[in-house]
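Just dropping this structure here.
Every protein chain of the complex appears in place save one, which is left out.
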Amino acid sequence: MIRFDSDYLEGAYPKILKKLVETNYDQEAGYGKDEYTKSATYKIRKALNNDNVDVHFLVGGTQTNMTVISSILRSYQGVICTDTGHINVHETGAIESFGNKVITVKNEEGKINIKQIQELVDLQRNYDLPEHLVMPKLVFISLPTECGTNYTKEELKEIYDVCRKNNLYLYIDGARLGYGLVAKDTDIKLQDLTELCDIFYIGGTKCGALFGEAVVIVNDELKKDFRYYIKQRGAMLAKGRILGIQFDTLFDNNLYFKICKQAVDLALRIKEAAIEKGYKLFFNSFTNQQFIIMPNIKLKELEKEFAFFKWQKYDEENTVIRICTSWATTEENVNKLIEKL
Amino acid sequence: MIRFDSDYLEGAYPKILKKLVETNYDQEAGYGKDEYTKSATYKIRKALNNDNVDVHFLVGGTQTNMTVISSILRSYQGVICTDTGHINVHETGAIESFGNKVITVKNEEGKINIKQIQELVDLQRNYDLPEHLVMPKLVFISLPTECGTNYTKEELKEIYDVCRKNNLYLYIDGARLGYGLVAKDTDIKLQDLTELCDIFYIGGTKCGALFGEAVVIVNDELKKDFRYYIKQRGAMLAKGRILGIQFDTLFDNNLYFKICKQAVDLALRIKEAAIEKGYKLFFNSFTNQQFIIMPNIKLKELEKEFAFFKWQKYDEENTVIRICTSWATTEENVNKLIEKL
Amino acid sequence: MIRFDSDYLEGAYPKILKKLVETNYDQEAGYGKDEYTKSATYKIRKALNNDNVDVHFLVGGTQTNMTVISSILRSYQGVICTDTGHINVHETGAIESFGNKVITVKNEEGKINIKQIQELVDLQRNYDLPEHLVMPKLVFISLPTECGTNYTKEELKEIYDVCRKNNLYLYIDGARLGYGLVAKDTDIKLQDLTELCDIFYIGGTKCGALFGEAVVIVNDELKKDFRYYIKQRGAMLAKGRILGIQFDTLFDNNLYFKICKQAVDLALRIKEAAIEKGYKLFFNSFTNQQFIIMPNIKLKELEKEFAFFKWQKYDEENTVIRICTSWATTEENVNKLIEKL
Partner (left out) sequence: MIRFDSDYLEGAYPKILKKLVETNYDQEAGYGKDEYTKSATYKIRKALNNDNVDVHFLVGGTQTNMTVISSILRSYQGVICTDTGHINVHETGAIESFGNKVITVKNEEGKINIKQIQELVDLQRNYDLPEHLVMPKLVFISLPTECGTNYTKEELKEIYDVCRKNNLYLYIDGARLGYGLVAKDTDIKLQDLTELCDIFYIGGTKCGALFGEAVVIVNDELKKDFRYYIKQRGAMLAKGRILGIQFDTLFDNNLYFKICKQAVDLALRIKEAAIEKGYKLFFNSFTNQQFIIMPNIKLKELEKEFAFFKWQKYDEENTVIRICTSWATTEENVNKLIEKL
């Protein structure tokens, strides 16, 4: 069985394991106070061309979202996101479990627009008894979105402008940030992010690491006491070195983006082959996730050799499948899939 | 200024104040252990023709909803309601503040239907990794709805059936229960409720009391330790007698429904006059709340003498206004309004 | 049976009920926007000789404590109080239910001292990994304490100084504030409180009202968006007028303190009689609560005619009882009790 059902099927990019082995006997302070974490922080700041950001390393995506969002909001404030937003649908209500409402708007291919944000803000602020409504205070977007689509730099700038105008924060979930930033449907570069949002994270788990997400806090207002939240949410790894080592490796010599670029290239080969063979796409993604509308009969046949993630039913005869590539995807396996498509 | 903007503009039905004065020097145990609370409980059980229900008296609606719902759900479970549901829009996220997600469906004149419930349940249970999704465990409806509409007995039975089939609880918010049950668009009687849901409350604040809501727990599974939740939520009145006295009065000789009936009759007179004069209704309500589409020009004129609640903008030239009647609404004032409509 | 077991055995000071009856048909805006609430606010500010404080009216003590404390603290911050503090022992963990730790120190007759506060602050701040410990951010004291004792002005000033020096807030629970301030073991006056803490409440429930507590926010930092917390905690009464009317009455012509003084005078008569008859006191209280060590044999006899609150077992042969007086306590009943002591 050759699996394309997710981008976390294998371990880690081999250099990471190599570094873990090499450094295994070094004695290092715990809880993110080690030298590798310092080095990784230094490299990320350099990649961002920004020395003022705070960088913290957490273990996983849901954990990162709940830690970040609960650190920003007071109990009467809510976070705006699309109905497809990861925090709204696939995190078991972790945001609500810390007391905050997720206020949703209808997505368009995974994306939110500024009109939707402004309307929610106006609705609450203009209400006769505003304290009866949850106050929108944060906008959550994913880059790329859960549908594999991207915002352009212009779009993101507009969103951040509307946030600042209305005294909202903007948080970007970058679980697959590397795949998004190398995609050709956006002109956003990593360095741009420190100008285009208040806080974001650089995903490791789905981009070559064993696990790990690097939270980057741009806005000074959100920096204070963040380590208390990390610890309280159970997100402070005793052997923080393991996170440091991984990101130190990923941000060495641009490895993070090389890994992601290679996976995206393979994904696009599958996409093009699918189009050529007459399949329709469910979302037009240029990232490592591809969404193909597949006749159930054909799917059954393919599933003898390949594993996919069934995104949703399309109609009685077709299913939307998601195909993912990662650092570990081989050209050979992609060729096999294309051949059978 | 004659006000029709809500049903909590005045104090309490005079008999209630009279009783408070008469009993003022009686020495009674605190926290709902007094004789008046016992008597009120007895009368409510009698009105329900059911001795097995537990009855608890709380102070207000948001407090009751948050106490009841947080007592039922575990943190990974959610409550289904319409997008117009009071807990979703007008309680400052109180449900989420205790950790639970409010899962919304699109309302139809304030109402939910069984297809919507079943789909949400199926979506979660059939998901490949069900623990990534909030588990629907409770359905919240209002009777009458926030739009003044009602469920029929058949509709409510269907909803409760779909709940029980799927192992969900059903909770009815009866903030305006009296007005709903005397309306002619439903055949539900108070006694029916113990067969048609797991837990509900009989609203006092909007139906003649100074304040107070009577929670009725039908399902044995939900009875245990409910007083702990009342106390922890700050909802246990030290002088519980004040709640007892009010409901003891309201459920004496059917007063609760007489009060509501009189208010509904006056509301219907306004409704009929409005129709006669060519106004369109926004919702077709048979309760004490009437929703009328009003030209802005006319509204401005009426507002010199009358206060209404502006429900929402209808279009550039019209506004939806809500008109409420209550125990204190006089025929004289209704006549004045009708004359000027 | 003549009851002395609590100070919330009866209804309300008669003038309050009279005012409720007189104003019953007035139409007033809901949620604390009514004229009576404005007037009560005005009178409280005048009594405090301070126009800059914010005043909010809530329903009960536990509700007030949880609303105030959860509005001040972030999740990783805690509130310091004595082990006997009401929030620690008698509110079903309401503070923790909103996510905050109650950090306790051993009481001395119900009181905390500045050494205890400083030690807790130092312990956390000097810890090698401070984010592993809950950060003390608020001190909670009761005035008078749960043991009926009082702080002097000098003691309170010292506590507030140590709070400010360490960047902590000070909150005073004034459930029985009136009884405390008229007692002869303190020189604190109501006006002093705006110089001696950040936020406090003036208790109504136990001092003559049907129910109700007036929160006074002195520190500007704590004022913002407080109404959102009131609403979200289920503490915003729809008919807010009922709270306004009560405090408007209590703060008319110094009534609040007259009521409390009268009750304290009667309590002190009981205290003196008890001492004279050879009873030992458990706490030396000058407020409306008296704590007497009573032989079980004598207690049994007295209980045929009188009700007391059993505070705790003293030893095999003696029990500590609490005797409370209130606005409704009569000289006649006090004489009867003294006679039988």
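Note that the chains take the letters A, B and C in the order they are written out, and that residue 1 is the start of every chain.
Here is the rule we go by: a contact is a pair of C-beta atoms (placed from the backbone, for glycine too) under 8 Å apart; a residue touches a chain by one contact, two chains touch by 3 or more.
Predicted model only: the values in this text are computed from it and were never measured.
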Touch with the omitted chain, as defined above, among A:63, A:249, A:288 or A:319: A:63
Absent-chain contact - pick from A:80, A:202, A:236 or A:250: A:236
Hidden partner chain, touching residue among A:54, A:91, A:146 or A:173: A:91
Interface residues of chain C (partner: the chain not displayed): 75-76, 78, 89-93, 96-102, 128, 131-134, 309-310
Residues of chain B in contact with the chain not shown: 31, 70, 74-76, 98-99, 129, 131-132, 135, 225, 227-232, 236
Where the unshown chain meets chain A, residue by residue: 1-3, 6, 8-12, 14, 17, 20-21, 23-30, 59-67, 91-94, 97-98, 205-206, 210-211, 228, 231-239, 241-242, 328
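As a working rule, only the chains that are shown with their structure count from here on.
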Relative to chain B, chain with the most remote C-alpha centre: A
Centroid distance [mean C-alpha coordinates] between chain B and chain A, Å: 42
For chain B paired with chain C, centre-to-centre distance based on mean C-alpha positions, whole Å: 33
Contacts with two or more other chains, residues of chain B listed in rising order: 91-93, 97-98
